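The other protein chains are all here in position, but one chain of the complex has been omitted.
In order of appearance the chains are A, B, C and D, and numbering begins at 1 in each one.
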Amino acid sequence: MHPAVQAVLTIVIGLGACIGYFWASNQLLDRVIFPARGANIARNIRRASMIRPWLFLFPAMFALGLYLAWPVLATLWLSLTDRDQGGAFVGLANYAQMSQDPKFWEAIRNNLLWLVVVPAASTAFGLLAAQLTDRIGWGNIAKSLIFMPMAISFVGASVIWKLVYDFRPVGQEQIGILNAIWTGLGGEPQTWLTMAPWNSFFLMAVLIWIQTGFAMVILSAALRGIPEETVEAAIVDGASPLQIFFRIKVPQIRSTIVVVWTTITLVVLKIFDIVLAMTNGQWETQVLANYMYDKMFRAFDWGVGSAAAMVIMLLVLPILVWNVVNVRRETR
Amino acid sequence: MATLKLTDVGKTYGGTIEVLRHINLDIKAGELIVFVGPSGCGKSTLLRMIAGLERITAGTLEIGGQVVNDVPPAQRGIAMVFQSYALYPHMTVRDNMAFALQIAKKSKPEIDTAVERAAKMLQLTPYLDRLPKALSGGQRQRVAIGRAIVRDPSVFLFDEPLSNLDAALRVATRIEIAQLKEQMPDRTMIYVTHDQVEAMTLASRIVVLANRGIAQVGSPLDLYERPNSEFVAQFIGSPAMNLVPGRITATGPRTTVTLEDGGSALSDVPSTEADMGLLVNVGLRPEDCMITEGQGVFTGTVALTEALGEVTLLHFEPQGEAPAFIAKLPGIHRNLRGRQVTLACDPDKVHLFHDGGSLLYR
Amino acid sequence: MATLKLTDVGKTYGGTIEVLRHINLDIKAGELIVFVGPSGCGKSTLLRMIAGLERITAGTLEIGGQVVNDVPPAQRGIAMVFQSYALYPHMTVRDNMAFALQIAKKSKPEIDTAVERAAKMLQLTPYLDRLPKALSGGQRQRVAIGRAIVRDPSVFLFDEPLSNLDAALRVATRIEIAQLKEQMPDRTMIYVTHDQVEAMTLASRIVVLANRGIAQVGSPLDLYERPNSEFVAQFIGSPAMNLVPGRITATGPRTTVTLEDGGSALSDVPSTEADMGLLVNVGLRPEDCMITEGQGVFTGTVALTEALGEVTLLHFEPQGEAPAFIAKLPGIHRNLRGRQVTLACDPDKVHLFHDGGSLLYR
Amino acid sequence: QMVFTPGEGDFNWQSYEEFAAEHDLSGETVNIFGPWRGDDQALVESVLAYFAEATGANVSYASSETYEQQIVIDAEAGSPPNIAILPQPGLIADLVSKGFVEPLGEETADWLRENYAAGDSWVSLGSFPGPEGDSQLYAFPYKIDVKSLVWYVPENFEDAGYEVPETLEDLKTLTETMAEEGETPWCIGLGSGGATGWPATDWVEDLMLRVQPPEVYDQWVSNEIAFDDPRVIEAIEEFGWFARNDAFVAGGAGAVATTDFRESPNGLFASPPQCYLHHQASFIPTFFPEGTELGLDADFFYMPAYEGRDLGKPVLGAGTLAFITKDSPGARAFIEFLQTPIAHEIWMAQSGFLTPFKGANADTYGSEPLRKQGEILLDATTFRFDGSDLMPGAVGAGSFWTGMVDYVGGASAEDVAAEIQRSWDANK
Partner (left out) sequence: MDNIAGRKPALTWVVHLSVVVLVALWLLPTLGLLVSSFRTADQISNSGWWSAFSAQERQAPAIRLEGEEQQQGATYVIEGTLFPATDTTLTAWGTSSRAPQAYEPGQSVDLDDGWQLVVDDRGLFRLSAPQSFEGERLPRVFTTATTPPEFTLQNYGNVLSGSTSGAGVGQAFLNTLTVSIPATVIPILVAAFAAYALAWMEFPGRALLVAAVVGLLVVPLQLALIPLLQLHNDIGIGKGYLGVWLAHTGFGLPLAIYLLRNYMVGLPKDIIENARVDGATDFQVFVKIVLPLSFPALASFAIFQFLWTWNDLLVALVFLGTDDDRLVLTARLVNLMGSRGGQWEILATSAFVSIAVPLMVFFAMQKYLVRGLLAGSVK
């Protein structure tokens, strides 16, 4: 079979099966199990509507459970056992071992730094870009260009930025633009990616570069949602553009800023590809996700690797709680 | 104390869309001017040009005798109250009112005094530390007004300030604005609305905008009693004035018009010989009609009655092309439905229009 | 054809927040019932319970003699028109109207006929293939109604269907609904509004909801002329009825009340000896007042006049704790401001209330 | 697409015919997973084509950027290829100990002992303790790189009047001379993305073999002597003599850690030359400027040993080892195929392939330099496999790399070594 035909066929079958499930299961419920007719109509309908949510949720819950929740539990279990001892339960030994590892603390330190810097900078730049591009004629083009990095894979982004940070010894022509500018200003060429602690920031720049577009798009939508009149009122009140921005606009989109911040935080927690491709955690740039990968696939230390994964999961707890609270409030 | 003078003011959007042209208007200090007009006629645009929120593309605007075309809004000595209130949602009532003064770098005690005074005037003192979202619509509106008062401007601009309020609140707030005006007799106010009642009750003069220009300027009762065009006549008053086509059959200090359906109307509008035979529209306000057994101006079949308690609206079946005729009778009238009724009208309340507009007063 | 019967119906949200209780109501087939009441009193909730969109937590609801507490909305034979129209934005007008029939698996020709008929009735035929966003507010409202008509339900439910329309459209659409009702005399309609005029003009009976229950049920004029409580009295009519405290000083077929400020009012309300000396509130509708030179019911200083053209509102300076008194006089009255005026009233239009509510009719 | 027509040239076609006669795997698929991608993939596939042709088997070769992780995941998850080929003995040892690899049998071990130069060292290289703890041959060495090479541009040497050094003492003198003349002797680049640091480990291992006897090297690699043993530190500092002297390396010592190893040889070819010497394994010509002709534009010499220490001519090398991760007749046949001369000669005749297989015809080497390298390999008195590949992954592909980066960055050899030892302890 021609691969193209095969591709189309697989696509059709895959989708068909999916749609088929929802259609058939609902038909079954409404027609066969609890038909909406006859004497028990009211009771049947009520029962059907008690079951239906689970019908709708089942595939998603199943996939989530199987593909994410179960591995997480398995990982939790792994983090409490030692494979070299045949999978014996060792309690928190792996965590203890991890806490002995200075690399782990370095990863924690860096991760916290990432958690502060990247969401903050992406949001700030996004806000700036949103505010500025909203006011000019070619703003949409500018927006597209700033958003573009979102479409580039982390690996691609790493390639791009390696070129930016490229280093050549003194005397050779620099091909990395950063060094070219730096030497142009009279500096010695620098090996940016090894300059701890600054190198972490150079890595963060990559993620900021990617995420700013995301922040910008959402914040610009939020900015547009601000009632024009409040801005005009401020103008009449005599506020300068800066005062308007900081005292009128920013406070009004605070909730959106929080959402953007959270989303980027989630991305940061998982960040791995950039560090792996650019420094592999050397020169004090280790982060948790890469530490985990290192432990799992390089050092074959599943116990510690899993423990590291659990720490990542733990860091998201505050966001989790915040969301529960939010949904509760929303449904009430 | 500020007078306003608009000379040949015009507004063109994007170089091609002309929204207003040749607006000439003199506003004396202390007046309360109301702009009315159909939706989209440029009321808000004109107000915003006065505020400085919209660039003036033709003519000059003077405030207090000084041309301010290029003066930024904050320096014009104006304050504006927006239709949507435009309160800063993240600031307390106090901060909302204090904002302009803070921007102007006024001292703290000075600000506090001004805010307290305005709050007291508007009975907002208990709410000073609330956020706008914890206020009712009417209270929000008062905050918006308070914010204007605090700045102590010489000109107040209101853009449909009451349109977001429900009926009861609207009445109450309208009265508050009227009282406010009385407390500040030397402040000029310009007020945009499309609500009849507001315009009639508040204005010292009403400016009717239509068709990119000013249709008529005058005191509320002037406009009600002496509209200078069919447009103004139908625009002021609700339900709108009925227009019935006819032909002048007798002239003199009083004019007689013979209507198409055979009735005839006598009007206090004077006419000359030359008007004889002229095709005119006879204007009758619904509230000026009375049921008569004898000869009337208009005869028709009642299609529908609406009893509003104190008054009853009679909707007549439209005849041919003519628009529906409506009469408003005081009191409660039952069982008129389907009956043929003849209506009469005081001659001094019969208006005559010629050529789609100009009034036949000479 | 459907009668509705609500027996002791109640609604409690989340087990604790009681919104409605002991609602008893009999609705005959073909009636047009209007629910009115202050915002948040549960009008929408009651309507939605009838529609089946909210669970009934107490009592029973019968439609056409059958208890329908547990019947899902679609099987109750009702159709609902929402305040926000709730048109399906992604479907054309035709599809919007056809949706319910398609769901019910009606045949194509059947659907087409029904849709065309409804569209014709509502003059929507030219717009059948447009999307809702390409329609004006009034047209959208008509589509929403058309959607209800197509289903040919025995009960129509309207939840503030006109509140999103502007004043002129509101009047026009209101009349259309009235005409619609006439074309379908056997369909029951329930209509929620907070607009006085709508309630008065449309209803065959008005249900005033207040304080979690029904305050009064009656025809519009009943409620206007014979409110059974201060609440209903003040709720129906605009501006609201004035209440002046006094004491009964003469009883009989007519009752005399001596007012606090010294005036006295004669009312057609009969009273008995036992009522002698009773503290009552005298209710006077603003539109029932006339200026009198002689002895009147009420005397006060005019704080403000509002000339509305056909009528003039007189606002009197409040005296002590009493709420402001308003009178509505026909015609134009100038220069009354600041003058002391005495008002009189027809005895048969003087209402008497006792104990914050109950009317003194026996 | 068989690149050389059977029957033509110096190839040992007879071995091919015999192999073909003995095996018929028609219809069977043999999955092979290896580290070669890009141009190398074309080369390995050219060899596999003969295997496929001879046996009729359907051979599918795959590789991936993250092949080390990939093979672990596949083995763990239970869907490994038939044959895996990896350059890291340490990783293979891990897989063996978890029972994912099939032993090759004593027969194969004997064959290696007999037919590979310094056969015993190859057998021990491919032998690992299995899940039960008993050591046997699991992996078959195939395709070897020589690492003890120093690359230079002969004409630059001529222009400057330098001579190829014969001893390590001479090499150090040459280095100093160059520096005195204002030239920069060495190009050293450790950069390699996530693997940054590994070229330094080659340096240290190579020097280790030149300052200590091979036994010490073995003890070091197996951690029988600690990483921070003075003998190890001596080797590290030996490397430091070259790499930590600003006058000796292009760009100064600070540039060493970040210059990409792929770009560092470019200095040899720059005008004016940025350096004259470059220590790197036999694969590096891939990264020379386009059109560079080996032997003419660039050449190499054996990284000499100390005359004074009398440790012979030690050679450091690396290479890939093939092993069976899913047993099948095809897998077994493939290991047998690797024992035929033709399996070596086909690749030898192209590029980048060295073999210690004595039965392969050295005349088939595709170029003079290759032949010279093959000679170094065959002549070695001592051959040792790249130590970092033998160490546990966490050390050999982790702390050793990073430690070396820290070292060229200025950390003391003692501290670095102690740190590496700690990570080794942590992984025991």
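Some observations on this one:
One rule holds in what follows: a contact is a pair of C-beta atoms (placed from the backbone, for glycine too) under 8 Å apart; a residue touches a chain by one contact, two chains touch by 3 or more.
This one's a predicted model, so the numbers in the text were calculated from it and none came from an experiment.
Judged over the whole assembly, touch between the missing chain and the shown ones holds for A, B, C, D. From the options D:E53, D:E234 or D:D297, the residue with contact to the unseen chain in the full assembly is D:D297. Checked against the full complex, the one of C:I78, C:V115 or C:V297 touching the unshown chain is C:I78.
Screening D:D159, D:E307 or D:D425 for touch with the missing chain picks out D:D159. Seen from subunit D, the chain kept out of the figure touches residues 31, 33, 35-42, 60-66, 70, 73-74, 76-79, 153, 155-156, 159-160, 192-193, 262-263, 266, 269-273, 283, 286-287, 289-290, 293, 296-297.
Annotation for subunit B: contacts to the undisplayed chain at residues 52-56, 68-73, 75. Counting the whole complex, the residues of subunit A in touch with the unshown chain are 3-4, 6-7, 10-11, 14-15, 18-19, 22-23, 26, 30, 49-50, 52-54, 56-57, 59-61, 63-64, 66-72, 74-75, 125, 128-129, 132-133, 135-136, 139, 142, 144-156, 159-161, 163-164, 173-177, 180, 209, 212-213, 217-218, 221-222, 225, 228, 231, 235, 241, 255-256, 259-260, 263, 266, 269-270, 272, 289, 292-293, 296-297, 305-306, 309, 312-313, 315-316, 319-321, 323-324, 327-328, 330-331.
Everything below uses one rule, namely that only the chains that are shown with their structure count from here on.
The mean-CA centres of subunit B and subunit C are about 28 angstrom from one another, to the nearest whole unit. With centres set at the average Cα position, the gap from subunit C to subunit D is 93 Å.
Those residues of subunit B that touch subunit C in the complex are listed here as 39, 166-168, 171, 175, 178-179, 195-197, 200-201, 220-221, 224, 236-239, 285, 287-288, 304, 306-310, 313, 315, 328, 330, 332. On subunit A, the positions that touch subunit B within their shared complex are 227, 229-230, 232-240, 243, 247-248, 251-252, 254. Across the interface of their complex, subunit D is touched by residues 97, 100-101, 162, 167-172, 191, 193-194, 276-280, 282-283, 294, 297-301 of subunit A.
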